[in-house]
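Shown next, in structure tokens, is the structure this report addresses.
Yeah, one chain of the complex is gone here, protein chain that is, but the others are all in their spots.
On to subunit A.
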Amino acid sequence: MRTIQLEGVSIEKNGRQILTDINIEVRTGETLGIIGPTGAGKTTLLRVMDLIDLPSKGRVLFKGEAPKNEGERLAARRRIGVVFQRPVMLRGTVYDNVAYGLRIRRLSKDEIDERVEAALSDVGLKGYERRPAKVLSGGEMQRVALARALAISPELLLLDEPTANLDPRTSYVIEELISRAKMRGMTTVVSTHDLPQAVRLADRIVIIMDGRVVSSGSADLLLNSDSDDVRAFLHAGMLRPVDWRFIHEFARVSH
């Protein structure tokens, strides 16, 4: 069963080709890692999956159906949670931010209270409810953004470079939270340029370069690939296959 499928998706913005002929499927319950260097098109790919950006060519199917209009896209989007690379806090308190998605779904006050408390507890921010969200640290904001996405109980969780610019300790906390969501069977897509992180979190990995999928499969398959594109990616990432092999083993041992 597939949660989301991209079929021949291309995106062009301001005359620039961002994504070209992308074919990706995300199976229900799996964690898909999307790796690639900065500027490869990872963020745009996640925006397409969240149905925010519409493809210039190709189509996106959510649960086997391609939304035809904005109403259908909105209905699908309400079943997807997203955490952007740079978390944006809305006006108000931490509670207001986590409750935002629940309020617009017109849940009862009691249910909102319950879900906000559970989500904040999950991300280790219980007691932060009344704090103004815009003055939190970067790591705290990222955790609020994750709580905000988890509170709506999404069927698909999209994480765009969730630990970029965070210190190692906070990155570890965020990874733990993602692992817990994975253990609960949540379908997740994580984009990252951090190879060890992709290996730690993902069941399958897609490598994207210059807006094209250059390879996909399990970490082991990619590791043993003799594809020139994979080697090109490793080269672009300043990594030789032997380095990646080392990182792969290190990630497994340290996890």
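Assume a residue touches a chain if its C-beta (ideal position, glycine included) is under 8 Å from a C-beta of that chain, and two chains touch if they have at least 3 such contacts; residues count from 1.
We adopt the following convention: contacts and distances are computed from a predicted model.
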item: Protein name as given in UniProt for the chain not displayed, "Phosphoribosylformylglycinamidine synthase subunit PurS", "4Fe-4S dicluster domain-containing protein", "Propanoyl-CoA C-acyltransferase" or "Binding-protein-dependent transport systems inner membrane component"; value: "Binding-protein-dependent transport systems inner membrane component"
item: From A:Arg2, A:Arg27, A:Lys63 or A:Arg77, residue that would touch the chain that is not displayed; value: A:Arg77
item: Which of A:Arg86, A:Lys109 or A:Lys126 contacts the chain that the document leaves out; value: A:Arg86
item: Which of A:Val116, A:Ile152, A:Ile174 or A:Val189 contacts the chain that the document leaves out; value: A:Ile152
item: Where the missing chain touches subunit A, by residue; value: 47, 50, 52, 70, 74, 77-78, 80, 82, 84, 86, 88, 90-91, 100-101, 104-105, 148, 152
